[in-house]
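For this view, one protein chain was removed and the others were kept in their places.
After this line comes chain A, so read on.
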Amino acid sequence: MLTFDEIREIIKMIDQSSIQHFELNQDGTQIVVGKYAVSSQKNTPLDSEGVKETVSQRSTAAIQQESAKIMEEIEGSHLHKILSTTVGTFYSAPEPGADPFVKMGQQVGPSTVVCVLEAMKLFNEVEAGISGEVVEILFKDGEFVEYGAPLFLVKPE
């Protein structure tokens, strides 16, 4: 029988590794550790052994906690919205097929160009206006944007 500290150590090691799924059968004790989305956890058959259940519940709780935090960040006023200064077409890259101006998770500065908006051949290079991390890109390449629409969410530094 594994001790609680040993189980904790295993979880910690798996958590820091690239392993997605781990199973261990030893002396009638089964441990299953997986890094899945919340919904897939429900389908995992539960054993009579409580260990597995505990592990599942722990990771489910952790995921729920994490997603709650993200939701709070998106809805929270502390996220900076980069707004559209004209109506027009949203371009995420300087030209078709090129790398986008910014990607999710990228650090930006106040004068970093985040996208280009076009209306009647007027091209508007939108700058971030703030230092921080891009956490949400709200439009896709070629989509139509209204004046004042939020284009990006930035977590300020």
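We adopt the following convention: a residue touches a chain if its C-beta (ideal position, glycine included) is under 8 Å from a C-beta of that chain, and two chains touch if they have at least 3 such contacts; residues count from 1.
Basically, contacts and distances are computed from a predicted model.
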Undisplayed chain, where the name is taken from the UniProt record, one of "Glycolate oxidase", "Bifunctional ligase/repressor BirA", "Thiazole synthase" or "FAD-binding protein": "Bifunctional ligase/repressor BirA"
Which residue of A:T29, A:T86 or A:S131 touches the chain not shown here: A:T86
Contacts of chain A with the absent chain, listed as residue ranges: 83, 85-89, 91, 94-96, 98, 116, 118-125, 127, 141-144, 147-148
